[in-house]
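Yeah, one chain of the complex is gone here, protein chain that is, but the others are all in their spots.
Each chain carries a letter (A, B, C, D, E and F) given by its place in the written order, and its residues are counted from 1.
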Amino acid sequence: MAGSSVSVDYSVAMATAPVAAADWLVVAPSLITILGGALCLMLRKNTDLQPKLGVGFLALLVIANFGLLIRVLDHGVVTMVMGSWLPPFGIAFTVDALSATLSLIGSIVAFCAGIYATVTVDSTGRRYGFYPFLLLLMTGVCGAFLTGDIFNLYVWFEVLLIASYGLLVLGNDRIQLDGAVKYGVLNLIGTNLFLIATGLLYGIFGTLNMADIAIKVAALENPASGTLATVAALYFLAFAMKAAAFPVNFWLPASYHTPNVVVSAVFAGLLTKVGVYALIRVFVMLLPASRGYMADVIALVAIATLLTGALGALAQSEMRRLLGYLVIAGIGSMLAGVAVGTTLAISGAIFYAVHSIIVMTALYMASGIMNLMGGSYNLRELGGLYQRSAVFGGIFLILGFAVSGLPPFSGFWPKIMLVDAAFEDGRSWLAAAILFSGFLTTLAIGRVWVYAFWRGGPEGTPDGQTVVVSGSETAQLTGASVWLPLGILTALVVYFGLQPEWMLQLSTRGASGVVEPLGYLRSVFGDQ
Amino acid sequence: MIAVVDIITGVMLVVGALFAFVASLGLIRLKDVYMRMHAASKAGTLGSGLMLLALAVYALDLAVATRAIAGVVFFLLTAPIAAHLLAKAAYAAGYRPCADTKKDALEEVVRPKS
Amino acid sequence: MTGLFLINILLAITWAAITGSFSEINLVFGFVLGTMGLYLIREQVGTVAYFSRFGKAIGLALVFISELILSAWRVALIVIRPKMDLEPGIIAYPLTVDRDFEITMLANLITLTPGTLSVDVSEDRKTLYVHCIDVPDPQATIDDIKNAFERKILEVFR
Amino acid sequence: MTPAVIDDTTLLAVLAPFAAAVVAPTLTRWLKHNAAWVLAIVPALVFFHFAGFVLPVSEGKTFVAAKAWAPSYGVNFSVYVDGLSTLFALLISGIGTFIILYAGGYLKGHPQQGRFFSFLFLFMGAMLGLVLGNNLISLFIFWELTSVTSFLLIGFDHLREASRRAAIQALVVTGGGGLFLLAGFILIISATGEIEMSTLLASPDIIKDSGLYLPILLLVLGGAFTKSAQFPFHFWLPNAMEAPTPVSAFLHSATMVKAGVYLLMRMHPLLGDTVLWMTILPLFGGITLIVGTLLAVRQTDLKLMLAYTTVASLGLLVMLTGTSHEKALEGAVLYLLAHSLFKGALFMVAGTIDHEAGTRDVTKLGGLRSAMPVTFVAACLAGLSMAGLPPFIGFVAKEVLYYGTWGWFEFGLILTVTAVVGNALMLVIGAAVAVKPFFGPRIETLKHAHEGPVLLIAGPVVLSMTGLALGLLAHTTGVLFVGPTLSSLVGSFTQVDVHLWPTKINAPLILSLITIGTGIALFTQLDRLRATIAHVLQVIGWGPDKGFDQFVSGIVRFSSRLTRFVQAGSMQTYMIITFIFVGLTVLVPGYLANSWPAMPKVPDYRFYEWGIFVIAVLGLIAVLVSKTRLTAIVSLGIQGFAVALIFMMFGAPDLSFTQFMVETLSVVILALVMTRLDLLPQDHRSTGSAVFTGLIAISVGLGLSLTLLAITQQPFDTRLSDFFTEYSRAIAHGRNIVNVILVDFRGFDTLGEIAVVALAGLCVLALIRVKTKPEKSEDNARQTQSAEAG
Amino acid sequence: MRTIIFRTIAPYLSALMVLFSVFVLLRGHNEPGGGFIGGLIAASALAIFGIACGVASVRRAIVFHPMAISAFGLFIGALAGIPSFFFSQTFMTSQWLIFHLGDVEVALSTPLVFDIGVYLVVVGSISSIALALEEREAD
Amino acid sequence: METGVVILIGLFFSVAVYLMLSKQLVRMLLGIAILGNAVNLLIFTNGRLTREVPPLIPSDLYTPDVAIANPLPQALVLTAIVISFSFFAFLLVLAFRAYQELGADDVNQMRIAEPEHDQTPPQGY
Partner (left out) sequence: MSPFEFFASEFLDWAVNFALGILSISFVMIVYRIFKGPGLPDRVVALDALVTVGIGFIAAIGVNTGYYLYIDIAITLGLVGFLATVAFARFVLNRGLAGDETIMAEVEESIARREAGQ
């Protein structure tokens, strides 16, 4: 039965050259998370072991991603073809600066969430798979960032989607179920659109490898026309849904405030950014002509998202819903980068993505602490937190200013890059929208600060007095598990604000990598 | 030899198909669910069983043949059970047989007139 | 125990049948798998009676297949008849057999044979309720079943 | 001439206050309020450092120092030392020193005194970075930092709503203005390609020639006017008086509010001396001057009176800068210097009185001169300088600025009149603040007033004394400070000859006399004047301050309306909108790109193949028309079954195999689940909505069919499949190519896929097993609401 | 469904199906079938078993919690890709071990292990879902 | 060869969408199930269609001697089927639990996450 008797030239089908052990870093994130997730799942019922295992594997994940980034910075784009099958036939993981950066930042956020969860996720949550869900969510996230195969990208999207479902419903509060229904159905439509577009793309080019597609698209004499135009539009719609761009972002405000706050934190950090990443990868690298063709539409969507997001935040009295809208506003900025599409713009978008991943997760964690301290998420019922802990107040203010794009924090740099790029592209309205959205965000954050922190107590507290709210689970606030992750993320926010150079270089490198993907193609097909 | 096999296969296929057809016809024409079950669970099973065997014959391959037979046996095991369960369930749920059904021994057991 | 062993052998043979290779190694493998399969249902196989007389079993099988063809034919006739004047009914059939396995066997045979379909077994396992597609004379049908099947089953399992 | 590069000590000098900010709380925990003595050393050192630049700068030298910050984006942390920046740096660090001391006394024993110190230092550092900033981006960063720190300082007394409101107001106005400035700067950078102020100043016409002058000017003014509280953005400044007095004295009189003026002066060579410039600035400056003084007169609270005069003075400065007239600019520089000194001093006096007497209401104060002699002296000196009487620097400033305005071609008169009126009213306030509380009969206050401690007195005394000294040494002042600063304004080395006593009777002198006369006259009529203005304001009944609240609540209400509209909360609406966009997406591009397929010919399907299609269609219809969910579920089986047959008929046994299994299992799971559900049997849809949704559905299906058809009519590249076919058995040892693809060629997909399956299992487990907690009461409320809704 | 007829026959049917599912799994590399379909068949077998004889007996029969089985499948599925690391090949490069037992040629390979992983995952998850739903009805 | 299937696919999509636009969760789910089939058929058709020749290699050959159906889309669809099945199962149970806890299968009545009468944002300072 085996083909040993027939003589075939393996070298025409398989990569026969020995692979450096370091190249395995490319699959390390996927492997670590899958094995870790599976292990946690097997030992599901040992609820004490779960956090140790989970956080341990997440730490491994961070290390692996860090190593991968180093590898990419040293050796340029790294490619591994699974099963040694030559591209475009096998599935290739192709990692450039963009992929590695986002993967690393994402894993850091997940790691912090893993620690934070040791406090906020009870034994039931552990028993019913919080850590497996989190780890396998990261399988999806990292896989999506690292893969170089469009269908494989779809698979990772699904992995992270189903994992997010699990996290979303964990606990089964009525509000969760409600949120999950909307989140579930709408996101399923999104991934189905992605799959449809991919199927059609395969029908056009007969290939699935991104590099291969990029080459074939470039070879077309009119790359923005014909059925490809429809495919591009479908991709845009699909990823816009994933990225929660207006007006197809209903699922986000409907669900992000419903689950356990640490879950909201992870979602806010990671999910939408994967959509943005896919948008950049597919639109800037694979279908540049279509991007140019649709630039005005994208810009329009970006403006709408920026404004509806920021205004939405102003309209909320519930902390987590407010933050949900801030996530959306941030997406608007990244979309603006995609709309402009220059290297500066894309690097701005990438930097913004990194910033947004960190700061939104941190803000949700902070809102969780606000709830623990003030016994509520509602701005009407919150108050006196600045009295309770000035340090926490400071942290919140830093994060708030960061998300508003005020210097000297991480949000500032991408903002000026994007505004700059928009001006240079002659899109003053886009620039104005970015700035105005930042202004509204400042106002929203200022209101939160005034109500929850400066005000002496809940709404109706007499002027000049303090009413101490009986902070419900203050016990959980003692101990590092809540503060450490928040501290790490805040430190990053400050670091990227004060020392932006490293991230600037990374994002610029990532951006030029997708704008002129020659390095990417070389690493897949060699010098051809 | 091949020719003979072809003929046999053809005949089995036609007969099987006709039985299947009869089963569906019964499904349409018979009056209530219980009677329809007769058609489906007998003629249907026999028909498709025959056609499966036809494939086995056509294959002229022990492996295929044995598998086909195993399959047929399997249907013969499942079909009656399926019918039985469905009939039991339908009756317990309260679905009445058609008016022609004069004798109904289950009536007083399941729905005693009290 | 011998019953179990027999069934295991049967499973092994089934395995050989579906894989289509009666080589020793494959039979052994089939036996192993069969054992695993039986392990799965270890709790349920307690009541099994094993066939004492294989010949009779074969006989039973033959009868039953012929009956099946016959019944299918009858149904066919009934169905394609332009106007059907049927007298369907549900009759209570007094069971002689009392073992689960035998009752099941009988019920299935009845279902697969002319115009009858086992609907239910009474709690006390004394009566089998049978739906008949055309019973001008219930007693006749009951006798049919008694002679056609129940006797044979008793021959096989006792 | 090109600026000389100096070592990094200047950079450190800018950073020093930040370091102080870090240590301040700890230090204060140890030394209590006496920490002020130690902390004050920092700004003092900074002061002396910059004092070292005075002589070289007065010889026309300029210096730069830079550290790379974000080189990939051309951002450096760099300073540009010239006359203007030196003057400001000295004011900030000098006054800062005494503010720190004053704060030590003023907030003595306050639990958060340490935090207060570090906020002050943060601000100080930001301010230094701003005025010395050479790199536009870093300049902007420090600019925003001043807004942020002032937000924290204004809201320092955060338990009081007024403070919170004032803080938000300041943040919104100055922070919002900052965005204009940022846009302006980025435009400058992209228009000129230059990011360093010094290089920009080296070629002054670069912006005017860029073609983006207008937007740049407007955006920069947007930043400057908000920061420097020009009408109509002036309202936040008086409210900022909610902050503790040291803050008012430092930020809202001497330094921060002058950042806008600084920016205008700094960019005068680049943006100034144009019709636009000379129209907008004098206009807004003049209005601000008059409005500010009138409102000041209306006040009785010492701090508020001072605050409004600050507004007025800022207006005056903007007005003068707007003339682009050398003499007027000289006046502006002098006035800037004078104002910082006397206003700083007067604020501290006001604070001291408040601190010692317990009230700041000028009507409740009187005869304190005996109780607080030193404060009294300081107050007088500062007040006289403010009133513009000799021999104070204020007088000198007034002389020069009159000289400037008088000589400013045709509009000179208007400007001069404005200046005179403004100054006269300013004199009134100066008198009211410096004289009224101390003279007249002693009014007893709730706290028995007596002289404050050294920490409180040091500031006022030194500052007012300096005001006097600079006046007496007018010439030196001119040479050391005014000349160099003026050079920065006009963009070329300029020397000035300032003297205290007018050499001959000329217009300025007469104007001064008129001013003084009018002032004294008005002072006697102060109460009536106050009443009149109060009445007028009452008649108007609206001001930008009220407007701010209306703006905020308005935008909040608007946003909540908008959000309710776009996020309506109804799932069906979400779905409809989403699918409308899907429909557009699949139809519009095809239409635009005209990529519709050719008319296909009828395919040669066999009889039974058509049969399968028919079953599929029937299955779909069955699901659609099924009245009850049960029928629908059963019908669902039909179309799934048909799909499996289609797969089989096109040579995909594995697919139809799987499809059969999956379809049946779906039905089974449906049945299992449905066993517990009681659902509405009907799909209620009005004809209208049925048609509407039907159209959406059809457009989606149509668009996808057309696209798919168009694609399948194109030739197809079977490269991948050929490869798999070629090596499936030869290398991968498998004859079922599909399976080999699944477990080998594309095994990684399958790995992800089984992860999905495993997770789905876990999800369902979590869904079914975890019991829902009994919900909170408000959820109950909402539940009932939604019940009513339904 | 508490009926003697069904309850008596179902266990044998299940055993038969499991047998068949293994067959489908093992021959998948060369004929239609494979881990996924095999898994589904086995899962259906367990479902029938559960419907006939109650969920508890199924749980006892399979000893481990179905999700644990599923997790184990995922685990070995991922592990199956790793051996190539030691031959300095890329992830999931298949490794073959072919030897002869009597007349039949037995081929052990990492893809086979992987496929078994798939099988276990599907059996575990699907039966977990089915059983969980069954239980709700039982109670 | 493709035409008929393509038209059928369009029909599948239309029906799926129409059902998903129902306000009844269960019908929505039926729509999702059909949508899955539609997408699978679409991918399958994109690989072009060949009648009745499965991508299998006869046991006596190393490469098939006749033109076979395109195996890749089959593998992709297989993956997609499995995934959509998993999602279907999840959503089904989710709907079931939602119905249990929220007491409604009318999605428009599921207003706990986003209540009908939502709080207005706080005013003042």
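Criterion: contacts are C-beta pairs under 8 Å (C-beta built on N, C-alpha and C of every residue); 3 or more make two chains touch, one makes a residue touch a chain.
This structure is a prediction, so every number in the text was calculated from the model and none was measured.
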One chain isn't shown here. Among D:Ile92, D:Met661 or D:Val764, which residue touches it? D:Met661
Can you list, in ascending order, the chain B residues touching the missing chain? 2-4, 6-7, 9-11, 13-14, 16-18, 20-21, 23-25, 27-28, 31-33, 36-37, 39-41, 44-45, 47-48, 50-52, 54-56, 58-59, 61, 64, 67-68, 70-71, 74-75, 78-79, 81-82, 85-86, 88-90, 92-99
Applying the definition given at the start, please give the residues of chain F touching the unseen chain. 52-54, 56
Residue ranges of chain D at the interface with the undisplayed chain: 606-608, 610-612, 614-615, 618-619, 622, 625, 628-631, 634-635, 637-638, 641, 645, 648-649, 653, 656-657, 660-661, 664-665, 667-668, 671-672, 674-675, 678, 681
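Just so we're on the same page, only the chains that are shown with their structure count from here on.
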How many hops, at fewest, get you from chain D to chain E via touching chains? 1
Is the number of contacting C-beta pairs greater for B-E or for D-F? D-F
Here the gap between chain B and chain C, centre to centre from mean Cα coordinates and rounded to Å, is 14
Provide the list of chain C residues touching at least two other chains, using ranges where the numbers run on. 14, 18-19, 21, 107-108, 118, 120
Contacts with two or more other chains occur in chain E at residues 3, 5, 9, 16, 30-32, 36, 67, 70-71, 74, 78, 81, 91-92, 94, 96, 107, 125-126, 129, 133
Mind giving me all the chain pairs that touch? A-D, A-E, A-F, B-C, B-E, C-E, D-E, D-F, E-F
Quick one: which bits of chain A touch chain D in the complex? Just the residue numbers, please. 1-3, 6, 8, 10, 13-14, 30, 34, 37-38, 41, 82-83, 85, 88-91, 124, 128-129, 132-133, 136, 139-140, 143, 151-152, 155-156, 158-159, 162-163, 165-166, 169-175, 177, 181-182, 185-186, 189, 193, 196, 200, 203-208, 224-227, 229-234, 236-237, 241, 246-248, 250-251, 253-254, 308, 311-316, 325, 386, 390, 401, 406-408, 412-413, 416-417, 419-420, 423-424, 431-432, 435-436, 438-440, 442-443, 446-447, 450, 453-456, 463-466, 500-501, 504-505, 508
Within their complex, chain D touches chain E through residues 653-654, 657-658, 661-662, 664-665, 668-669, 672-673, 675-676, 732-736, 738-740, 742-744, 747-748, 750-751, 754-755, 757-758, 760-762, 764-765, 768-769
Sites on chain B touched by chain E in the complex: 74, 77-78, 81, 84-85, 88-89
